[in-house]
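The complex appears here minus one protein chain, its other protein chains still in place.
Residue numbering begins at 1 within each chain, and the chains themselves are lettered A, B, C and D in the order written.
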Amino acid sequence: MTAFRKGWRPVSAIILLFLLWEAASLLFEVPSWLLPSPSQIWQEGIAGWPDYRYHLWSTIRLTIVGFSIGTIIGIAVAICLHLLPKLRDTLYPLMILSQNVPIIVLAPLLVIWFGFGVLPKLIVITLVCFFPIAVAAMDGFKQTDADLMHYMKMAGATKGQIFRKLEWPFALPALFSGLKISATYSVMGAVISEWLGAKQGIGVYMTLASSSFRTDRVFVAIFLIMALCLIFFAFIILLERWTVRWKTKGAKNNG
Amino acid sequence: MTAFRKGWRPVSAIILLFLLWEAASLLFEVPSWLLPSPSQIWQEGIAGWPDYRYHLWSTIRLTIVGFSIGTIIGIAVAICLHLLPKLRDTLYPLMILSQNVPIIVLAPLLVIWFGFGVLPKLIVITLVCFFPIAVAAMDGFKQTDADLMHYMKMAGATKGQIFRKLEWPFALPALFSGLKISATYSVMGAVISEWLGAKQGIGVYMTLASSSFRTDRVFVAIFLIMALCLIFFAFIILLERWTVRWKTKGAKNNG
Amino acid sequence: MASLSLINICKSFGDKKVLKDLSFSIDHAEFVSIVGPSGSGKSTLFHLIGGLLQPDNGEIRMESSLINGKRGAISYMPQSSSLLPWRTILENVMLGEELLGKKDEQGALEMIAKAGLSGYEHAYPDQLSGGMKQRAAFIRSMLSPQSLICLDEPFSALDEFTRLEMQQWLLSIWEEHKRSILFVTHNIEEALYLSDRIIVLSSRPAQVKAVFTIPFARPRRESIVLTEDFLRWKKKIYNELRGMI
Amino acid sequence: MASLSLINICKSFGDKKVLKDLSFSIDHAEFVSIVGPSGSGKSTLFHLIGGLLQPDNGEIRMESSLINGKRGAISYMPQSSSLLPWRTILENVMLGEELLGKKDEQGALEMIAKAGLSGYEHAYPDQLSGGMKQRAAFIRSMLSPQSLICLDEPFSALDEFTRLEMQQWLLSIWEEHKRSILFVTHNIEEALYLSDRIIVLSSRPAQVKAVFTIPFARPRRESIVLTEDFLRWKKKIYNELRGMI
Partner (left out) sequence: SSENNASQQEDPQALQNVSLVLDWTPNTNHTGLYAAQDQGFFEEEGLNVEIIMPGEAGADQLVASGKADFGVSAQETLTEARVQDIPIVSIAAIIQHNTSGFASPVNKGITSPKDFEGKTYGGWGAPVEKAVISSLMKQENANAETVDIINMGDTDFFTAVERDIDFAWIYYGWTGVEAELRGEELNMLYLTDYSEKLDYYTPVLTASENTIKNDPKTVKAFVSAVSKGYQFAIDHPDEAADILIEAVPDLDAELVKASQEWLSPKYQDDASRWGEQKQETWENYAEWMYENELLDHELEADKAFTNQFLPNKED
């Protein structure tokens, strides 16, 4: 997780990648409609800013709202299913099923049921986000240290107290593992949801670019999506560091 | 995880759901092109078997191969990045980025590079599967119990031994958490990859059904996908039980 | 009416019989020690009293109510210190109180100081030595408000002097608040110095092998361990235990 | 040439000085005990010798080579038993050997039987009592082939008889194989009964407060603990320790 502190490594790897790409473009004279060179993408990225900034904002808003809802639902589902084992037995398989309704097929139904508003889009992002969080959190809860659990039970902790004071903090690292996966998917989820029929958003920008054969703009969109994802991911990692800091603070001689 | 042993709960929940759905279809006279009733879907599922069985086999094969490759790569990546922290610092952000190249955009590139054969499809499934596995495994490795780690180090275990004998078994539960998420996505990955250009597969079957307005067949396809996913998921859970059975065997009085 | 009574308790793990027809009781404000071979079932006994396990047979009564499988009736210090790694020592020692709704930070800080842990209030368990963790777990059980305290080898990781300090402190708390204490130890001198009664368990399956009522007057002084009487008692119990192994 | 020598070792955690200019050495086939107050730095000392931690200052030499930060040179039994929960007892006790490439299942089974754990070869650590886990960890360190064994309070969770058995067994192994042993304990009698020398550490920051060479002849008999001489030594060390607390 020191990935972001020691930022120079990945950054230089990426720069190297870009240089190779640029060189290859020049060398093999790849036509730009097939694969634009980084410099062309960069130019379009600068030039197109006034065009796509509204799209960008719209996607960011959608992602944040969707990811938040997905997280809340994911955690809530994990908690409910964990605390109510019978409910878990009933719903867990259904939850897995929910992940396998192909969104592309769900899309028309969602639009037919909920219209073209923001609701079907949020449903899509939520569907994409909540599952990794819920699975990771449930597995985390399940793996609580047995000795600590024994103590809590003997000390007369109620189910709720055991959950709040033991299982929850214990599952936090696992939960963050799920959050990381979800954060990564949330931006993609937003973009997909925009294909559901939206007026703005990176997804729309990309479809338009692609259908008018502007490969350079498609790549600008890809890089915007990537940048958004990285920012989200970094945010989760910061949150993780801040939340489970006892791990780093306590285990100093974990040489 | 007793979900599958106590199978009657989810099964009855699903049956209930179907009954409600059927009743609603009858009651509100939903036209079948909008939302077919379960009985219609069931009929088409029976009647269409000779039509879609080849599609089904093709998707199953693709999923198994893709998921296996994705798992191997995911685990290999996690191990490499874990054992070589510098490499991790360099590649982890790139790995996150890899998750955010929208597949729909990657498709043309994959086609350019690898044609319309099976290779680009496997790449898509692998891309979808390896990430949750890699993230979960890496987080699992990181959370190895400090006391045990101290002992292993003092006992002179080499990096490889520490990994094989301590970190790996310790991370198994986390790894399975990731495998579960991936298994769920693998079938969807296969279906999506079939949209990349395939001659057969559930994805193809579904596109055809959808473009000729056979909503009932679309739902047959959805249910096939779901069934496949559940089977994969169940398989992973069996494997988990069998692999980390010390957990259930050792902690009997974890009442 | 005894504070806690166990009547014909049986417990097996799989086909391993651990406790067999075990019966004894503790009075109000009594200090009872349990000694017995390693692996005889002392910790299991505590798990039964604490409601973590259900006896296969028999009754556990507190005052007059049956508490088989009921949790939270006792204050407990486990054999492994079981501190929550994400809580500081201060937060950890207040956990028992917290679970029952009332926290007394001032009291906790005083206790921490008395246990020689001042300066570590805000350290995490990972930063403590084995003995220090044990002391923290001990404070936690002392701060819990229940009237029966079960201590599972609380001082095993302490040097003789710290151990003596802790013993004296335990006695002073006990004499002041008059709670009942059930105390597992392997140290016969410790058991003699602290207890009103000593229960000797046989090896597995554990049964009550002998019960000794210790006649030394209270309050007890440290010097008591040097008396002839004390040595005689020590030999007696020593022989009782030796007979078994 | 001493088997192990520590020269002017210093170690701090943050701004807490734990070890300060600590020097001592162990000869070949010598049995040295370390006693000292809880939290003084004994386990830290072992972590330094084992290479888990680097001293801030000073040298750790084995034979004549510097082993600061070098791992695997000693066989170690940690204070917390640290058994791998997914391995059976048999697999756990062979871990130390396994790491160095050679496994001897027959020998391991014999050791397990001697430690009174027969029947538990294929049990998981969770199914063992505290004392049984400690014995398993002890066997593990005995089975490791290194010539210096560091034991951190190996018998603290054992009843007096099991402890005595283990002590005698330890002595017999030691006399047979002539390995060097560094032994942390809080039990002065134990230290006296087992050791050639006893090193008394001061409280934090730990320094060598005193070193006693124990003159009792080998092989030692259990009855030695009842001799006048033994009691005199016990008082001597007791007083040395008391001076500090």
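For this structure, a couple of remarks:
Keep this in mind: contacts are C-beta pairs under 8 Å (C-beta built on N, C-alpha and C of every residue); 3 or more make two chains touch, one makes a residue touch a chain.
What you are looking at is a predicted structure, and each value in this text was computed from that prediction instead of being measured.
Judged over the whole assembly, touch between the missing chain and the shown ones holds for A, B.
Annotation: of A:Leu56, A:Ile125 or A:Ala198, A:Ala198 touches the absent chain (contact as defined above). Contact with the undisplayed chain is limited, among A:Ala209, A:Ile222 or A:Ile237, to A:Ala209.
Contact with the undisplayed chain is limited, among B:Trp8, B:Trp57 or B:Phe116, to B:Phe116. Within the entire complex, the positions of chain A that touch the omitted partner chain are 33-34, 51-52, 104, 107-108, 111-112, 115-116, 194-199, 204-205, 207-214, 217. In the full complex, chain B makes contact with the omitted chain through residues 31-34, 104, 107-108, 111-112, 115-116, 194-199, 204, 207-208, 210-215.
Please note the rule applied: only the chains that are shown with their structure count from here on.
Chain A and chain D have Cα centroids separated by 50 Å.
Inter-chain centre distance (chain C to chain D, centres taken as mean C-alpha positions): 27 Å. Among the residues of chain B, those touching two or more other chains are numbered 146, 150, 153, 251-253, 255. Chain contacts: chain C has residues 13, 47, 52, 80, 126-127 touching two or more partner chains.
On the chain A side of its complex with chain B, the touching residues are 1-4, 6, 9-10, 12-14, 34-35, 85-86, 88-94, 96-97, 99-102, 105, 109, 112, 131-132, 135-136, 139, 142-143, 146, 149-150, 153, 173-174, 176-177, 180-181, 184-185, 187-188, 191-192, 206, 210, 218, 221-222, 225-226, 228-230, 233, 251, 253-255.
Every residue of chain C that touches chain A in the complex is listed here, in rising order: 46-47, 50-52, 71-76, 78, 80, 82, 84-87, 95-96, 98-100, 124-127, 144, 146. Residues 147-148, 150-158, 161, 165-166, 169, 244, 246-247, 249-252 of chain B touch chain D in their complex.
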